[in-house]
Each structure stands twice: as structure tokens, then as C-alpha cells.
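One protein chain omitted, others in place.
== chain A ==
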Amino acid sequence: MGKHTEQREQKAEATTFMATNGRRQVEKDDDDFVDVDDSSLQTNQANYAWEEEYKRSWDVLQEDEHGSLAGVVNSLQKAAKRKRQLRDTDPIQRGIIRHLFILIDLSNAMQEKDLRPSRLSLTFTYLEAFIAEYFDQNPISQIGLIGTKDGLAEKLTELSGNPTDHIKALKMKKFMETGGEPSLQNALELARNSLIHVPAHGSREILVIMGSLTTTDPGNIHDTIARLMQDNIRASVIALAAEVQVLKFLSTQTKGTFGVAMNEGHYRDLLFEVIPPTAITTTKASANLVQMGFPARCNDSAATLCACHGKLTLGGYKCPQCGSKLCDIPTECDICNLTLVSSPLLARSYHHLFPVENFVEVPWKDAAMTTACFSCQKTFLSPHKVSVQLQSTTDAGRYQCKLCEKTFCTDCDVFIHDVLHNCPGCLSQPRRRAGGVIA
């Protein structure tokens, strides 16, 4: 009996997490569902033709021989975890000093509730996470936010390297108000005007998040797109409703990416794809020396005014060039315009240039070779305990570094590639550069 209830719970769990796929399923009460026998559900299906449209995603799941779904659910989760992992690991030149403007559509179309809770609030929630992650991965880059509604474009925040400013702005109520229709051209022009003053060593990027299907523009938007191309500004687009020609055109012309969000999870994926810096394709061979300051942290005994906000603070960073005090780094000194960073931040950006290579999935037949994850020492599921049938549908959950040939579990794989950016296996071997390029 105990086993039976467990099975039920798992089924219920499966429904709730799959339910994000089709909205209709959310309406189904979990209790009802558990009481209904699967076979009767099958017959119910034939009641209305339109019901078939809403796929019963739980039908896709197959129970293993113990009547448990755990294995399947786990493998699905693992697959999702690893999906973002497999990215390009070629050592190529990437612009790690980035200047990104995010254009947020604040028109009435953003109130639509096809993405829960609504397009707008989901966008703001994701953007907060995005900004934090962006600065974590690109510490010496900058972001600016632009909103567009009622045919106008307005800067929510200026281009700056301080994540807290942006996140604070995103939390402000007045920016959450929507109205009228967006103006893509106005917003692009606004972003362009700020981006053309950016020094040449930094990349110029725009990310457009668009819920509306239309744009009301004062002039010909194709001129604006041509100007963006001229100024080497890359515009990527995430559309929330459908493929709009002008948005697609914008992204293909400026060599950006274009995506339409299928659902909440996909939206997040599309957004986070922007985080790794893009490759530099221009072959302009100029000496790219950038002047930077590495300020020292100072702790004053009495509060002094900071140069950035004009507030009395105790701690801060002192600009090595002009000696003014700033609250946070990375930033640009407000007095002498020197880029201020710290060496750990620079080092962290470095991993984009030499990423850890993708680990290779170990097939079940070779799975017996290792028993535990090299980094967390967790023991792997032994292949002898898993039936052949299940082996065909799941993967072994272990991943191997091609260089040091050490094996890791899924969680460590994700952790190594997302956070650590160094392979522990390679580092533990003497005289071998971690995850680096072998000449």
C-alpha cells in the first residue's frame, strides 16, 4: 500500500511539472486525477475532438517495471539541465567588454496572460535573474534598460555596470505600467544614440523583448536598421507572441539571434542564451589596449561622500588615477572616466575565451568503468541494477572530460561549466592547464 501511494504522489508531481505545457491542464484538479483510473481516461479522450489537441503529456511517460516514474522524470530533468550545457567551446575571440541595451516592450500587449502570470511580470522576474547572471558572467560589461510604450521610448536606466541599479529600476512600480503600442524605431534610435559613443573595444548590442505584434514608428524603420548595421550594433530579438517580419529582419540584418518563446521555460532559455559573449567576427586588427584601473578597497573611519551617488558612505573603492571614492566596482570613474575593475573580475571573464570543453556522455555499456563522481564522490547508479529496457530510454548520468578522462555526475557537470569554469580533474593533474587549449 505504501508503495502504491508513493506512486500516486509521483504521478501527481509529474502532472504539475508537465502542466506548464498546456494551460488547460492546470485546471485539472490533482486530487481528481489521482482518483481516476488511467484506462477510463483513455475512453474519456474520445468525448470531444478538441480535447485531443491538449496533449496529455503524462501519457508520454512510461512507468518502469517497478511502477515508478522516478527514472523517467529524472532523466527528463537531467536532459533539461544539460541542454544549456552543450555550447560552443571553441577558443575564439569573444568581446568580453560588452555594452548591452535591453529594449522592453511596455505596451498593452504585455498584459496578455499566455505566459504566466503575465508577459510583463514574467519578463521583469526573468530580467532580474538575467541581470544578476549577466554581471556574474560578464563582470566588466554594462547594461542599460529602455522601455517603450504609447509610441515613445524611455530610458529606464543608463548604460552602467552596476547590477543593483538595474534591478532596483526593475522593481520600481512606475516602470511596470503599460500603455498603447510600442515604437521599435524610437527605442532602437534611443539605444543607438547611446551606443555609438561606446569605445571601439567594447561590443554594441541590443536585446529586444517584444510582446506586441505591431510597432508604430515615426519614420521608416528600415533606415534605422541600416544605420544599426553601419554602426556595427548587433540586435537580438525575443518575441513573445509570434514571428514578426520586421523583428526577424532586424535580427538577421544585424547578425543577431531571433527567437519566439514557446512557453515560460523556453523564454528563459532564450533570454539566458544572450549571456555568453558573442564571437567577434570583424577582422579589424587594431591594437586593443584598454586602460583600466584596479582600485583598492578603503575603509574610512568616518563617513565620506562618494563620487558616484554623492552619499555619505563608510567603505568604497579609491580610483587610482584621481583618488575619488566610488561605492562599487566594476564601474567607470565618474570623475576621470577610467574603467575600474578588480583582477578577480577580469579573471572571471577570461573563461569565455577558454571555456571548459563539453563533457562527453558515457553510454551504459561503458558505465561500469567508474563507480563515483570524481568531484563530489557520489556513487553512480550501477548499470547492473538498471534493466536493459530502461537503459534504452535513459542515459547513464555520467559525463567524462575528454582531457583528463575523469567522470562526473550531472550536477557537477553543470556546476563545472556554469560556475566553476575549471575542470577539477585537469587541475589535479600536474602541469596541465585546466580545460585550456592544448597546443
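The definition used in the following text is that a residue touches a chain if its C-beta (ideal position, glycine included) is under 8 Å from a C-beta of that chain, and two chains touch if they have at least 3 such contacts; residues count from 1.
We adopt the following convention: contacts and distances are computed from a predicted model.
This complex has a chain not shown, and the name its UniProt record holds, of "Thymopoietin a", "DNA 5'-3' helicase", "Chloride channel protein" or "Alpha-1,3-glucosyltransferase", is "DNA 5'-3' helicase". Although one chain is not drawn, the whole complex shows that of A:125, A:263 or A:391 it is A:263 that touches it.
In the complete assembly, the contact with the undisplayed chain comes from A:245, out of A:245, A:291, A:343 or A:392. From the options A:221, A:235, A:271 or A:307, the residue with contact to the unseen chain in the full assembly is A:221. Across the interface with the omitted chain, chain A contributes residues 17-18, 20-21, 49-50, 52-53, 55, 57, 60, 76-77, 79-80, 114, 184, 213-217, 220-222, 239, 241-247, 249, 260-266, 268.
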